[in-house]
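Left out: one protein chain. Kept in place: all the others.
Naming follows writing order (A and B), and every chain is counted from residue 1.
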Amino acid sequence: MPSLGADMDAGTLVEWLKSPGDKVRRGDIIAVVETQKGAIEIEVFDDGVLSEIRVKPGDEVPVGQVLALIDGADEDSEPPPAETATKAAGLPSRPMDQEPLRTVSQPTADGPKISPAARRLAQSCGLDPGSITPGKDGVIGLREVEAAAHHADTTQPAGIDQRAMRNAIASAMARSNREIPHYYVTSTLDVTPMMEWLGAYNARQPIERRLLYLVPLLRAAALSLRKFDDLNGAFVDGRYQTTANVNIGVAIAMRKGGLITPAILDTASHDLQSLMSKLSDLVRRTRQGGLKSSELSMGTVTLTNLGEQTADALLPIIYPPQVFIIGCGQIQVRPWVIDDAVVPRQLMDVTVAGDHRVSDGRRGAQFLRNFGDLLARPEEL
Amino acid sequence: MTARKITYRDAVREAMREALLADHRVFLMGEDVGRYGGAYACSKGFLEEFGEARIRDTPLSESGFVGAGIGAALGGMRPIIEIMTVNFSLLALDQIVNTAATLRHMSGGQFSVPVVIRMATGAGRQLAAQHSHSLECWYAHVPGIKVIAPATVGDARGMLKTALADPNPVIIFEHATLYNETGELAEMDDYAVDIDRARVRRTGSDISLITYGGSLSKTLAAAELLERDGIGCEVVDLRTLRPLDDAVLVQSVRKTHKAIVVDEGWRSGSLAAEVSARMAEQAFFDLDGPIARVCSAEVPVPYARHLEQAATPQVENIVAAAQKVMRR
Partner (left out) sequence: MSNSSRVHLDRNHALELLGQMILIRRFEEKCAELYSAQKIRGFLHLYIGEEANAVGVMQALTADDAVVATYREHGHALVRGLPPGEILAEMFGKSDGSSRGRGGSMHIFDAAHRFYGGNAIVGGGLPLAVGLALADKMQGRQRVTCCFFGEGAAAEGEFHESMNLAALWDLPVMFVCENNGYAMGTALERSESETSIARHAESYRIESEAVDGMDVVAVEAAARRAADAVRAGAGPRFLEARTYRFRAHSMFDPDLYREKSEIEAWKTKGPVVTFSQWLLDNQLVRPDDIAALERYADDVVARAVAFAEASSWEPVEDLERDVLAPVGWEVSQ
C-alpha cells in the first residue's frame, strides 16, 4: 500500500484491475484504493508478471503492507519498511526540552499563603512559616517575615543577657588583638563544583530539606580540622592543648548587632542533612533565645561566612582561647583559568588566621589546600 | 557633554538622513514618504535631497512593496520600508512571516534579509478600532526577525543605524504619540546604540515596573507619583521585544521582589504575558507576590475619548496596580 499523502495511514482496496498471471509494465494501473479523499489508482513501478495477490477487495490495509507480488521485478522492488526520520536520526530530544524543570513548591491544602521570597527568608532566619502571623490579606510576604524576625530579636532570650554577651565579645576581641600573634593565609577556591552539586541536590529536595551552602563548608572544614591538631584546640595559661572533637563555632549575626559564635558540637560526626538541621536550630535559638552555655564555651574553631552580596574577603580575628579561625567571603562569578582558557567560575576567597604561637602560615596553607580539595568533591562530603 | 532638545520625529528623521547619506544602498520606500514628506513627517525634505529613486512613494500595496523590499534586500540593497502603521501591516504579514522570517532557516542558511521595516503603532488619538492596534507581540512571536521599540529620542536617533547594519530583518515600532514629544539628546559623534539590551530608566528597590514604547513615559510618571508615597520604583525599558533581555529583568526583580508589566497590547497572549512567564521561570523564588500586568482592556479600541482612555493603560492604572502589589 503506497503512501499517497502526508496524512494517509491506510487505504481500503476496492478493485484489482489485473489478475495473477498478467504481465505488468511500469506505469500500469493495477488496483483502485479508497482513501479519505476518494478513490485513487495505484500504479506499479516495475515490469514483470503479477504472481500473487495478498489483499482482497474490501480489506483495509495500512500503508507499507504488501498488496501483491510481482515476479521478475528487482529484489528491492518491495518498498522497504518505512524508516522515519526520527528513527534514523535517533530519538530526537530538542535542545530546549532539556532545561531543568524547576520544582514549584506545592502549598498544602490548609497551609499559609507564603511568597517564595518570604519562605526563603524565613528559612534562613530559622523561622517556621507556621509561626509567622500573616498580613491582613492572609499572605505571608517578606514584610511579615521581617516583622516576625524582628519580634524574635526584641523579646529577651531566656538564659542569655544580650548586653552582657556583647560586653564579653568586646573584651575577648580586644584581648585577642593584644595577645594573639595572628598570621593570615588566603586562598581563592573554585566552588563551582560545590555550588552545582548543591543546586542539583536541592532541586531534588522538598524545601525543608534543602541545604544552605554554609553546610558543605562546615562539613569540609570539620573533616579537614580532624587532621590538623595544631589548629583545633585551646591556648590557656601559656600552653596549647589540642581537643579531640572538632566543635566549629558558627558566626551568626544578631539582630541588634554583633556576632555570636555558638558551636555545633562534634561537627565532623554530622552528615550534611544533620548539619543543616543543627544549623537551623542554632540560628533559631540564637534569634529567639535558648542557647546552651556549652555551645558558647566549647567551640574549638570558628567559621565566619560573610554570605551573599557582601564582600570578597575578610581578615578574621581569632576568638580566644581558640587558635584558628576560618573566614569565607562571598561567592562570586569571576574569571578563572582552566586549561589555558579564561572561564567564568564561581569563586570564594577564604582567609584563615592562626595563632603563630601554635602554628605557622604553612599549616594554614595546608589546611586551606585540604579544605579546597574536599569542596572540589562535594558528592563525597 | 552638551545636549540639545529634539523631537522624537526629528530624531527619526535625522537618523534616516544620516543613513541615506552614509550608504548608497539605503533607500526609503513606503506610502507617502516622498511627495507628502511622510505620514508623520519623518521624511520631510528627503525627496528633494535624495531623489525619486531613493525615496520611493509606493501605491497602496503593503504586501507588494514589503515583499519587494525583501527582494531588494536579497539583491544587495538596504531598504528602509515604512509601513504607515501596524494596522496596515496585516496586509503584509504573509511577506514578513512567510518570506522574511523564514528565508534564512528554510534555505539552510544561504540567505539573509537585511531589511528594516518601520511602523507607527498604538492608540491614544481617537482613531478608533482599526487604527489603534498594538500588535508588537505578534511580531515578537516569530523567530527569524528582530523587533525593537525605541521609546526615547536617544533610541529613536541611534537604533536605526544598528538595525541597518544587522543582516536580519528588523522591525522598528514607533508609538504614534511619541512623534511630537521632545527630549534631551546628548551630542555625540556616533549615535548608534545597541538593539539587544533593556535599560533601567529609573532605579528603585520596591517594585520593578517593566514596559516599552509608548507606555514608558506613563510608567515614569507613575513612578514619580509613587515615590511621593514612599514606594521606590525601578523602571525598566525593554527596548528590544525580540529578543527579550532576560538578564536585566531578572536582575531587577531579584532586587525588588515585585514586578508589574505595563503593555498597551491586550492582556491575552500579550508581550506582558511573555515577560511574566520568563520572570516566573527565572526569578520565581525571588518573588514576594504574583506578577501584575497593566494592559489594554479586551475591547476593540473605541473612538470616544473617555472610553479610549478607559480602555488603555493610564498613569492611574499603573499607580493603582503598584499599590495593590505593595499590599497597601
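FYI, a residue touches a chain if its C-beta (ideal position, glycine included) is under 8 Å from a C-beta of that chain, and two chains touch if they have at least 3 such contacts.
Small disclaimer: the values here were computed from a predicted structure and weren't measured.
Enquirer: Out of B:M77, B:A120, B:L209 or B:L249, which residue would touch the omitted chain in the full complex?
Expert: Within the whole complex, the residue contacting the unshown chain is B:M77.
Enquirer: Based on the whole complex, identify which of B:S43, B:Q95 or B:S276 touches the chain you can't see.
Expert: Touches the omitted chain: B:Q95.
Enquirer: Would you write out the residues of chain A that touch the absent chain, in ascending order?
Expert: Touch with the absent chain occurs at residues 2-8, 27, 35, 37-40, 43, 45, 63-64, 79-80, 82, 85, 88-90, 92-96.
Enquirer: In the complete complex, which positions of chain B touch the hidden chain?
Expert: The missing chain touches chain B at positions 25, 27, 53-54, 56, 58-59, 61, 63-77, 91, 94-95, 98-99, 104-112, 114, 143-144, 146, 165-168.
In this text, only the chains that are shown with their structure count from here on.
Enquirer: Measuring centre to centre with CA averages, how many angstrom lie between chain A and chain B?
Expert: Distance between chain centres, rounded to whole Å: 39 Å.
Enquirer: Inside the complex, what are the residues of chain B that reach chain A?
Expert: Against chain A, the touching part of chain B is residues 257, 281, 284-289, 327.
Enquirer: Would you mind writing out the residues of chain A in touch with chain B in their complex?
Expert: By the definition above, chain A touches chain B via 102, 104, 115-118, 120, 135, 137, 139, 141-143.
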